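Structure in structure tokens, see below.
A single protein chain has been omitted; all remaining protein chains appear in their positions.
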Amino acid sequence: MRLYPLDPQGAAEGTPLITGPVSLRDDSRTPRFGLKGRGTVSFLQAQGYEVPEVNRIANGLLRLGREEAVVLNHPEDLRTRWDAAAAPKGYYSWREETWAMMHLSGPHLFDLMAKICPVNLANGAFAQGEIAQTRVGYVEAITWRDDRGGPGFSVLFDIAATAFFANAVATAAGEFERETA
Amino acid sequence: MTRLPAPYGSRINRAKPVRFSFENKPFEGFEGDVIASALAAGGQWMLSRSFKYHRPRGLMSMAGAEADTLVQLPSDPNAQADLTPVTEGLKVTAQNVNGSLENDRDAFMDKLGRFMPVGFYYRTFMGPARSSWLKLWEPLIRKKAGLGVIDLKAPHQDYEKANLYCDVLVVGGGHAGLAAAIEAAQGGADVILAEMEPELGGALTYRRGSDAMLHDLLYQARKLPNLRLMTGTTVNGWFEDNWLPLIQGRKLFKTRAQEVILATGCIEQPAIFRNNDLPGVMLGSAAQRLMRHYAVKPGSRAAMMAANPDGYRVALDLLEAGVEIALLADPRPGGSGGGLADDLRAKGVRIVQGQFEEARGKSHVSEVKIAGEWVPCDLAVVSVGYAPMWQLPCHAGAKLGYDEDTAQFSLTLPDAPIGAAGGVAGLFGAEAVAASAQSAAQTALARLGKDTRDIAPVPDSEASLANFELPVNANPKGKDFIDRDEDLQVKDLQNAVKEGYSELELVKRFSTVGMGPSQGRHSALATARTVAKATSRKVAEVGVTTARPPFAPETLGVLSGHHHPAERRSALHQEHIRLGADMRPVGAWRRPYFYGPKTDAKRLIEEEVHAVRNGVGVLDVSTLGGLEVRGPDAGEFLNRIYTMAYKKQPVGRCRYCLMTNEMGTVIDDGVAYRLAEDLYYVTATTGAVARVYSDMLFWNAQWRLDVDVLNVTAAFSGFNITGPKARAIVEALESDIDFSRDGFAYLDGREGTVAGVPVRAMRIGFTGELSYELHCPSTYAKTLWDAVMQAGVTHGLRPYGLEASRILRLEKGHILIGQDTDALTSPDELGFGWAVSKTKPFFVGKRAIEMRRNKGLPRKLVGLTFDGPDVPGESCLVLKDDIPVGHVTSVLWSPTLNTHIALAYVHGDDAAEGTPVTVKCRNGARVTAPVRGHAFFDPDNKRQEL
Partner (left out) sequence: MKILTCPMNGPRNINEFQSFGPLKANPDPETTSDQDWARHLFRADNTRGVIVEWWRHVPSNYFFLAERNATTNEVIRTFDPSELEAAQ
């Protein structure tokens, strides 16, 4: 009964996700449990999570600030455990609702990222496990290296801009489509 | 004209002829030709008429250093014929021509020169009326000056942008650039070399005896995997922290370099003598480019002026290509061409001491006067010196000086990760150039933390010979051009100084010198020397005018790239479209304006209003800002941010929020729903939430309260169910919330589930009717919407859009921040004294509100109604004694009251109900209306509390 933007009848219904020189995949249904504010780190540590440095990832846990983190693919009972825990435990940050989540890959991946992101994400300049909070595809975004078979990047951004983001990526990749054609 | 045999013509492909036209005459060139070379090969030397005097002009530099080569292409004005490739079928026409290039009806302007002194335009085109310049003279002169025509039907093209990063960016791919790039790449740096021209090598591609060196450099450069060679790429500026735009065709590379090495080289400078602008008069390097790059013989009989070894080499090149040298004049007193001169003499060339004093010819040079002797020729070649390409270094903060001994500009670089090598650093001899390049690369490598080696400096064998300061004396008959783009002669600059404009920047503004398309490339050095002499100063004291990006013209397409207007969609976007909504942009959001066909807008909007007043309607309010404020200090935090008091607000209640800035100006409003002791859900206006959120974070970065703020605007969707029948609908929903009148009072808030969806429900509204606002996480919005619509079927529930919402709120006199408020609006001016706490010790803006209150009330927002035919529009002035005292902020037709209703600022003394005020309509009519209270409809606010 939950509806994400690219689902049928969702806000971005019908927006094509490109494949080819660059492939864009929607991961918005990926479970993500976000906390923010005082107690965030101590709660997660008490749950047995290794909390890395700010702007680093460890085991699916993204540390986004001194007291801000998102856990991807979390166990279903994490929310229940958080509800039951005593404050300070951070505050729930609705990351499955505020953000869309997408994945980029393909033979022209790095060329495309150089077009849509001002941070140098090239091999050697941006390591596995690093997080960049910056702009991707003209919207504020969080991105990190997320290889699946080949190189890839995952991106979290404003869920209301889902169609806009997919269109911006498609336009930027048009150059490579024309090259291959 | 036949071309020279190979290996002349390094850039052309003789197997691929290209047919094109110039001024409707057919021409044929080869693939690789530029327009000017192909035309020259076909005997067409004249390319344009000059800007002011309509004199015949042709190529001078073959390097884009003069506006004379600007031509019109079908979809591009102002194409540089000496840089633009010919393509099959291209239609090229001349610019700035009245009639034809050969028979320009405006050629008589040349004879009128003495009536058009410097500053002529400023003095002449003043009258007769104040607007004459804009309305009469400017369009007329612009047409006469004719700088190309824009084709508004030009086809769409894609322009791309990308970011690029490197350790070392080398600008310029000549000898110095290649040597620096190779050295840096061999030292392990990630290097990009950008070269403007289509091939690497710079002067090595045309300078005598450079082939072996070029071949060797290219071989080394191409085998380095960490060296990226980008040809046809203009580095169009230097910006802070080594950020440089590289333009390659229609793609812009925004490049961040750790280190920049400028190897931009030099640009050869013309000599000043009468008629130095005739076609056929050209620089030595231009003659060499024509021959080596394009196999074009620049003439058959040449007069040569050479004041440096390069000039003698050009003469040898011309002889080899079968051009007769009528005479070589060397202006240097006691100067000698050394061994090169011996070679020339051995080939029968006569060398005299002297200079070109004057040239003549109808539309091409036919004679040059040297030492009083008229020498017949069809080519006059000048090699007297160079100016370093100072533009990029100066963007980066380099200081320009002048070395009186070597007669050349010199550059002092700023203390930054920037180096210079080769010609731009004042070096000419090959060994010295190579050493300077390697040294610059090593300096960069050292700053990058790489291993380095020592490079021994090499004295420059040619530095003292390359430049000669030819005395600039105004020819009594004029036409001795310093700036060909702007048709400026020596006397024009001398006169500017006589007029009192002795500083270079003033000379420039008065005379327009250097303001043409070539931006001083061929005129800055002569200008500096002329002004120095006229003001008895040193050339270094005069300098050049400030160089700013861009270095070369750039198209708007390159700057723009792809156009991406921001677009955000609410979770119900497709639902609105399915219901026939007219979706319109509201900031980045798209919102339903009304539902139904556009042709029926007025009727549909009125129906939507009636539905809310008489039945029930639903509005998607998902775009409203949503903020969660949580933590032990949440109440205290809101107390400081908003004007009302929140610490004692009961859980389960909603309270109005009015935000002022430190100046006491109203900047936002919303509602705070206290969900728990330490959790408030706060709404903000759609357009302001981003700012409200960052302001909240900013304040707390200073206050350090134990509070966390989260922007949940997109995370929560909401819709407001409003109208007398609203309760019937919410009570019909499957829910654990008690929606009854007694269980859920006005301004109450409840959490629960509706149709299985987690919901935050509030009895708030903007319409003045009984309203329930249901908010839920956005992924559930469709489910909740469907449930509400289902429940509403039997009650005639109607979705309504933004326009009906605006009417409904105006009927209640509710303000819209930003529409009914401006940068000065205080709470008192809105009559919102009730919303400002008098007991709180502090909130942002409190002190200013109090100070402003002590000064009295200059204006107040009131309601007005207009029943007659004259209705003012938004922003129409409110007058008091015929003096503006305020304005109309909102005005709409009320279908409920059958009259026009408005909010307007009136004088503070006129705010009492019933006071007549005068408003000036757009048509000038003055209408008088009595002041009304804010709420036109249901003034006692009974309906919302039903």
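By letter and in written order, the chains are A and B; residue numbering begins at 1 in each of them.
Just so we're on the same page, contacts are C-beta pairs under 8 Å (C-beta built on N, C-alpha and C of every residue); 3 or more make two chains touch, one makes a residue touch a chain.
Keep in mind that what you see is a predicted model, and the values were worked out from it rather than measured.
The residue from B:K362, B:H563, B:K648 or B:R704 that touches the chain not shown here is B:R704.
Interface note for the absent chain: among B:K846, B:R859, B:H887 or B:H900, the touching residue is B:K846. For the chain left out of this panel, the touching residue among A:L17, A:V54, A:L78 or A:A170 is A:V54.
Considering the full assembly, B:D241 is the residue among B:D241, B:D882 or B:D940 that touches the omitted chain. Within the whole complex, the absent chain has one touching residue among B:S694, B:T794, B:Q819 or B:N941, and that is B:S694. Residues 54-55, 64-66, 118-119, 132-135, 140-142 are the ones on chain A that touch the missing chain. By the touch criterion stated above, the residues of chain B touching the omitted chain are 239-241, 243, 254, 256, 662-663, 693-694, 697-698, 701-702, 704, 841-842, 846-848, 851.
Note that in this section only the chains that are shown with their structure count from here on.
If you average the CA atoms of chain A and of chain B, the two centres end up 32 Å from each other. Interface residues of chain B facing chain A in the complex, by the touch rule stated above, are 158, 160-165, 254, 256, 562, 564, 566-575, 588-589, 628, 630-631, 678, 706, 708, 710-716, 756-757, 777-783.
Those residues of chain A whose C-beta lies close enough to touch chain B in the complex are 1-5, 9-13, 36-38, 67, 87, 91, 93-94, 96-98, 111, 114-115, 117-118, 120, 122, 125, 138-139, 158-164, 167-168, 171-172, 174-175, 178.
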